[in-house]
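A protein chain is absent from this complex, but the other protein chains hold their places.
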Amino acid sequence: MATQTQGKTGSERPSPGQTQEARYERGLKKMAEIYGVPVEDFIAPLGDLGRYMVEFPYGDIYSRDGLAARDREIATIAMLTALGGREPQLRVHVNSALNVGLTPDELYEIILHTLIFAGFPTAINALSVLSDVLSKRDGGQKSV
Amino acid sequence: MATQTQGKTGSERPSPGQTQEARYERGLKKMAEIYGVPVEDFIAPLGDLGRYMVEFPYGDIYSRDGLAARDREIATIAMLTALGGREPQLRVHVNSALNVGLTPDELYEIILHTLIFAGFPTAINALSVLSDVLSKRDGGQKSV
Amino acid sequence: MATQTQGKTGSERPSPGQTQEARYERGLKKMAEIYGVPVEDFIAPLGDLGRYMVEFPYGDIYSRDGLAARDREIATIAMLTALGGREPQLRVHVNSALNVGLTPDELYEIILHTLIFAGFPTAINALSVLSDVLSKRDGGQKSV
Amino acid sequence: MATQTQGKTGSERPSPGQTQEARYERGLKKMAEIYGVPVEDFIAPLGDLGRYMVEFPYGDIYSRDGLAARDREIATIAMLTALGGREPQLRVHVNSALNVGLTPDELYEIILHTLIFAGFPTAINALSVLSDVLSKRDGGQKSV
Amino acid sequence: MATQTQGKTGSERPSPGQTQEARYERGLKKMAEIYGVPVEDFIAPLGDLGRYMVEFPYGDIYSRDGLAARDREIATIAMLTALGGREPQLRVHVNSALNVGLTPDELYEIILHTLIFAGFPTAINALSVLSDVLSKRDGGQKSV
Partner (left out) sequence: MATQTQGKTGSERPSPGQTQEARYERGLKKMAEIYGVPVEDFIAPLGDLGRYMVEFPYGDIYSRDGLAARDREIATIAMLTALGGREPQLRVHVNSALNVGLTPDELYEIILHTLIFAGFPTAINALSVLSDVLSKRDGGQKSV
């Protein structure tokens, strides 16, 4: 499998001469695209951790061709819910998930799906985050 | 959000008069569809736990309309990888994921995606399961 | 074991013709009994997740004959403590545990018992929840 | 609560002049009682970790009066199941639980109960341990 | 290994006649040394849990000769970060780590190091705790 996968994904590998600067710029652009807002203010206070977040999760992983952004956010919401105790990141990624085309109902379905693998408490906590984000995005409008 | 979601998903709610037997049959059919093989031999040794698995994860959750089977397996593979220590279930769901249309390369991408949220050890363990399942399905052929 | 257990618990299996409505009603009654208060307002905002909570944890699991409610809450408090990050549910189940007959001192003992299997941080967090719930139930009276 | 609990449990506090040797002996006796077999061979290879296990979990916690051994094993089985990845300890405590009076069916019920709080994969893994321990204790007899 | 380690660490073993009172006093002194402040007010509300914390983590483990306090806090910060959901204890131990000689930059490096093994969400949460503790210790001075 590895050889196979290695081969198929080989074209996504950055050319050896690619600079770190290019990788950072690619990550910054991808991160802003996922977050739906400019991210400089978010990453600056994190120091090198912010730089690594731009470079590795966004410059490397999210920038790969093999999985759509929508699919990545399905995986992300499911993991952040099931692992528990990651509410700040779940809040960010509920917004990201909506930005890349997942609907509120689909997010609700993903949270329901986690019941099978992680039980009810983490799902209830995630639903609380989802409801809060949605009500804030609605600007308090109940009708959306 | 809740009212909204409740409303939109209301049509998926089993009619109040639906029997437990109908729910069990629906779950058994869905589970066999996801697993790709008859599941009676798998669930029988589990006793009531097997019955609940048919009824709740498959009769209730997987049978909902709001999220495609492919999307559900993306979430499942990501969670089982990130939570760690669930290798037997990961093995089952790598097969399920392939059955519902995810490709080996997409499964590889999902495992890479978990690096962001759960680090390298659980991803490496999951890749080991993926490689093993793929080589078994290939009947030892390296060329697939 | 499975066959044995399956056989012994067979009498608890709902008759095949039992309707979903009957299961929901049984769950609602059991959940209110455990919580000690009417639960409709708690589950309504959760949408289908609320319905599943009534049906599966309370209509199916808590309604089984093989383990007393007091024993179930011992297991529940221990798990919610040891898993960590599930404080809202721990708060609910401290109240449930008191409702089904566990004493404040027994809850304190269960939290101490988790030290062996999950260490000090989660036990200290759980003790904080326990103290808070007890002081609220006392109406601020220190003497109880 | 703390003051209250502190007061009520104060009588269980070992007298200040009690020696470490007495505590170790108490732990060794309690541990053998729970395990149902002499434990020296089990703890010797662990070095000081074995000594601490005798002293703290068994000499201190299990020796407290406030919670019965049966209740402690309910909590233990639930935690070891829900936390996952602790199969060797689950194996030991399935035996301990049987030794202090829990029945195979009650252990099965505790595992079912964890479904609510930790989902299906860890419960299925625990059931596998339970089945294996029970078949070994039966000496291969299916009829017990 | 066990025999070897057992042998080498044998000198750290409290003499069999040592009293519980001596162990408690040793733990109290060690805990105050690590925390950098008197700890009676911290442990009193915890009841016996507070006593056990003095005795076992501080009287037994932290008092061992085989690992420096600085090394212990490296392990502690890494674990509390990676496990997640233990922010109150992380807050305490960021202070402890600074007290035993780790610098703010070293704590930042430890948090970065956890990225490898537990991913970004828990590291970001830990960085938030670190920043908050440091700004409070600075008395709001940005220049330190």
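First chain written, first letter: the chains are A, B, C, D and E, and each begins at residue 1.
What we mean here is this: contacts are C-beta pairs under 8 Å (C-beta built on N, C-alpha and C of every residue); 3 or more make two chains touch, one makes a residue touch a chain.
Remember, predicted model here, so these are calculated numbers, not experimental data.
For the chain that does not appear, the touching partners among the shown chains are A, B, C, D, E. Only one of the listed residues, D:Gly17, D:Pro38, D:Pro88 or D:Gly101, touches the absent chain: D:Pro88.
Annotation for chain A: contacts to the undisplayed chain at residues 2-3, 5-6, 9, 12-21, 23-24, 44-48, 51-52, 56, 60.
If you put the missing chain back, the residues of chain B touching it would be 84-85, 108, 111-112, 115, 120-125, 127-128, 131. One chain is missing from the display, and on chain C it is touched by residues 114-121.
Throughout what follows, only the chains that are shown with their structure count from here on.
Shared contact partners of chain C and chain E, listed by label: A, B, D. Overall, the chain located most centrally, as judged by its C-alpha mean against the mean of all protein C-alpha atoms, is C. Comparing mean CA positions across the assembly, the chain most remote from chain D is A. Averaged C-alpha coordinates put the centre of chain A at 33 Å from the centre of chain E. As a whole-number value, the distance joining the C-alpha centres of chain D and chain E reads 27 Å.
Here the spacing of chain A and chain D, counted between their Cα centres, is 41 Å.
Each of residues 2-3, 5, 9, 45-48, 52, 56-57, 80, 83-86, 89, 108, 112, 115, 127, 131 in chain C touches at least two other chains.
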